[in-house]
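Accompanying notes for the structure given below.
Missing here: one protein chain of the complex. Every other protein chain is in place.
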Amino acid sequence: MPSFPFQEDHDMIREAVKGWLSDWEDGGKTLHRVAKEGQGFDRTAWEGFARDQGMAGISIAEQYGGAGMGLLGRTVIMEETGYTLFSAPFFSTCVLGADMIEAFASEDDKADLLSKIASGDIIISVLDGRNQLTLKNGALSGVVSPATDAAHADLILVAAYDEDNNVALTGYSPNTAGLSVTPFASIDPTRSQAKVFFENVALSDGQAIGKTDNTAFSQILQIAHGALAAECVGGGQRCLDMTLDYANQRVQFGRQIGSFQSVKHKCADMFIALESARSASYFAASPDLDDDPVAKFEASLIAKNYAAEAYFKIAGDAIQMHGGIGFTWEYPLHYFFKRARGNRALFTSSEDGFQMLADQIGLAQNTTDISGE
Amino acid sequence: MPSFPFQEDHDMIREAVKGWLSDWEDGGKTLHRVAKEGQGFDRTAWEGFARDQGMAGISIAEQYGGAGMGLLGRTVIMEETGYTLFSAPFFSTCVLGADMIEAFASEDDKADLLSKIASGDIIISVLDGRNQLTLKNGALSGVVSPATDAAHADLILVAAYDEDNNVALTGYSPNTAGLSVTPFASIDPTRSQAKVFFENVALSDGQAIGKTDNTAFSQILQIAHGALAAECVGGGQRCLDMTLDYANQRVQFGRQIGSFQSVKHKCADMFIALESARSASYFAASPDLDDDPVAKFEASLIAKNYAAEAYFKIAGDAIQMHGGIGFTWEYPLHYFFKRARGNRALFTSSEDGFQMLADQIGLAQNTTDISGE
Amino acid sequence: MSIREELNQWMLENLTGEFEQIRWRGGPGDEDSSPELRRAWEQKFGEAGWIGLQWPKEYGGRDLSLMDFVEFNEEYARHGGPGRAGHIGETLMAPTILAYGSEAQKERFLPGIKNGTELWCQGYSEPNAGSDLSNIKTKARLDGDSWVINGQKIWTSLAHESDWIFVIARAEEGSKGRDGLVFLLVELDQPGIEIRPIHQISGTAEFNEVYFTEAKTDATNMIGDVGEGWKIAMALLGFERGASTLGQQMMFQNELNLIIKTANENGRAKDPTLRRRIAEAHAGLKVMRFNALRMLNGTQDGSTSKEGYISKIFWATWHRDLGELAMDVIGADAEIIEDELSPLQKLFLFSRADTIYAGTNQIQRNIISERALGMPKEPRGSANG
Partner (left out) sequence: MSIREELNQWMLENLTGEFEQIRWRGGPGDEDSSPELRRAWEQKFGEAGWIGLQWPKEYGGRDLSLMDFVEFNEEYARHGGPGRAGHIGETLMAPTILAYGSEAQKERFLPGIKNGTELWCQGYSEPNAGSDLSNIKTKARLDGDSWVINGQKIWTSLAHESDWIFVIARAEEGSKGRDGLVFLLVELDQPGIEIRPIHQISGTAEFNEVYFTEAKTDATNMIGDVGEGWKIAMALLGFERGASTLGQQMMFQNELNLIIKTANENGRAKDPTLRRRIAEAHAGLKVMRFNALRMLNGTQDGSTSKEGYISKIFWATWHRDLGELAMDVIGADAEIIEDELSPLQKLFLFSRADTIYAGTNQIQRNIISERALGMPKEPRGSANG
């Protein structure tokens, strides 16, 4: 029986992906290589995964050449790529990019772009430029940072306010005049980050994908970001697994350290946080919510922020439980800790996320803007 | 050698007070009696403590008949009354009342009132009515709640804004026309609380004690409330002592529960919180700060809020470590838990307290008022 | 008509009149409120056929599916249905009798539960066997056709409102730990039983001590055999993690709603720190609900799936934190008691027990680490381990 809420085919995909990614990661060796190369991106592996394994299209509708396995399908992938820190643009391209196109593009553009995503032939980076970019005389200026996976994207999807304060979504080639992408080193070396500079980039130089109002755009963006919860769950599971392996093997004071109550209880707390985050993640991907965008938005908000907090706590505890080896570079645990820290801040901070949730559940708000910037 | 930062005479006072209060409390029996009587006040005991034992004047200057033992003197008393939940108005009268008079009264009033405090002949309740009372045609109206120890006070000292937005301090007899005191049951049954109603209470019907600007008044009030830190430390020490006694005596799974790491580590955490709170409390009472009112204000702010948070955490953990017996009425631990909860909210909430501290250390503030009411 | 609609209809028609006053009442920490009215409600509820829905049809149940039962519980709580006086009988005793009882025991005891006429309580804990449940000292000896019981139980919820108690006792002289125990059903109204209330931190008394002095029960009132007491007691605890947790969560939702309402009314909803804590509480409740669905869909036989192990510590800790949040949301007035403790004040005080009874948080972490994570057991002490 497949584990709730998944179906048999999800479980099969998980088994296949798990093995492939485990080979890729090679017990941390590949993470060291990726960190050394400094790109946060393993192109060969991505092509193997996306094209040869056919994983890029897991949640793309069947009519566009995907497997049509819905949010639960990509939850499986994100969990397993999180477990191995697979350094590839699945989230940027197949979640963020695909969701934007699915929601806002014309049927023709969908047919074109979604099938390119499904076949692994395109890498997309999505930039939310609503607060960073200004539109003047039909051209965009400003800087968007951090811009995940922009450094090797074939298509950069940019959201910015138009003259009517709607959100316009435009697709640019990275070679567009006035647009430049500068990669930067991130604390998390397994994810590709960049700054994207816009100097009078004409809207007409890009491909107009669609328009929508601000609220609808925020909802779709949040639902896509909800998939990060699964990445957090996968990473958290990895941290717990590494900790259990270590605790059962390491002997101090004449006992496995895993027999000490302080270690056992910390592992129990990690497990509680992990399974809670898993419930939050699965809830947001639950097909029950498919017809209720507001409920799905709220569930995604909960999932992303709850799971990101849990992952950071689990990863920090994992380092602590490992003692000295936990904070060495050689032992790959720190990559997970860094990813956890990055995920807490990616898109919205947990603080802003929970404040948004407070609005959502009907708590009266202050009228003043209290966030920084 | 006396323990830093105390002197020999402080240690002597502590020994004397400790024994007397322990006899009073009688292993929790007296707390049950006080709770049953519903006054939160043991008059006989107070008279014994204040008059016969001469403890009311511990920090009053010698020229007014006190012992002149400074803030460290009253720290000793507050710690020990906190250890036993001594149900008497030492804090209201000998700390809050005395500080107000010391800071704002004329020399004549000081001579009169401070010596009455020192001799244990007067009970004072101090009401901060700045936001609750309005002045119209020379008379005050409104309700102040909670008003600690007002139900049995001989003198009610009321702070309210005057026409110039200064703070006027006026002393009233509880029999003053238009003033009425209604005691209420509090979750913490060992402390006396009331609501005090003002219906056109003429300023001229009271004794004008003094005037000051708002900032100076807030400072003095905060410094007085800093003494609550010592009460929290005393109460926290009692919770830890009860927990250690229990953990060393109770056997489960064939071992004293105090030998389990989860219990040991929780007790260690309680001790860390307690000793930190103690440092905060002693720091605020340190004679080094006597010439620096701003530093003393800040230290009091830290002490009260830091120690109140610590006490609440310690008391909650103490209940948890006791298991079933910890949440029974019969076992007196819950009185300490309730006092801890009350102290967190008394005067200012910890949240407001830390926000004030943020101002104090130079963090830019928002202009909007974010607190409730 | 779905079960939800059926119940909705019935609640609209029946949670009326005198029963209005127990709407939203009788939850954890409030179980002492209006006991007689709640007993009457239990009978009315039973007469309407709402008790034992998941039981097999041959015992008067409807063999209701899990998801339908979930809906049923949610609907009940949505109406503010009173805390069920018969919940220990329905959710713990009945599944145990169905799984381990004889045909005669099923016939004797299931109808009283189903009709709401016989209320049950639980006799597990003892003064010296709190977290260490196997350290049972209460003794039972067979004397002719009767078991004769001597000893003391503690933390027995609602014993003073119940008709029967199930008891684990030591039947073999000199046996230790999990061996030699029996699981007995005992009528409370008899000279050999004395019930003394334990007043809690909230001043109320849901819990009791129950003293057995030559108390008797018929020899036929043993579930399983001599020496099987531990196995049956543990199976019963397994049922505690069942679908009733979803009903409990709806009670929690009601409490959270009250907190949100309070915060909006007194303006503290605008305080970012409280906003965040309330939002986190809301998120926690959603997590709890989905975790329960995972758990219930994972196993349906009283055993515990891996994620099921987090259920108790998660809700207990969440609920305790909610109590602290409630007081902070009320603000300075939180200390004032008008007439009696308000529901949020009760929540604050009673929820301190949540992380202790039915396995403290510390015991839960032991269980999780050993059973869900397979970590090594601690060495036992030498005293009597």
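Which chain is which? They are A, B and C, in the order written, and residues in each are numbered from 1.
In the analysis below, a contact is a pair of C-beta atoms (placed from the backbone, for glycine too) under 8 Å apart; a residue touches a chain by one contact, two chains touch by 3 or more.
This is a predicted model, so every value here is computed, not measured.
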item: Chain not shown, its touching partners among those shown; value: A, B, C
item: Selected residue (touches chain absent from view) among C:273, C:297 or C:317; value: C:273
item: Candidates A:63, A:106, A:173 or A:328 - the one touching the absent chain; value: A:328
item: Touch with the omitted chain, as defined above, among B:12, B:177, B:294 or B:358; value: B:358
item: Which residue of A:149, A:188 or A:298 touches the chain not shown here; value: A:188
item: Chain B residues that touch the omitted chain in the full complex; value: 3-5, 244, 247-248, 255-256, 258-261, 263-265, 267-269, 271-272, 275-276, 278-280, 282-283, 286, 299, 302, 305-306, 351, 354-355, 357-358, 361-366, 370
item: Chain A residues that touch the omitted chain in the full complex; value: 145-146, 184-188, 193, 251-255, 259-260, 262-263, 316, 319-320, 323-324, 326-330, 334, 337, 341-342, 345, 349, 351, 370-373
item: Footprint left on chain C by the chain that the document does not show; value: 271-273, 276, 379-382
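The rule is simple: only the chains that are shown with their structure count from here on.
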item: Chain of greatest Cα-centre distance to chain B; value: A
item: Interchain centroid distance [CA atoms averaged], chain A/chain B, Å; value: 51
item: Two or more partner chains touched - positions in chain A; value: 260-261, 265, 366, 370
item: Chain C: positions in contact with at least two other chains; value: 267, 270, 272, 362, 365, 378
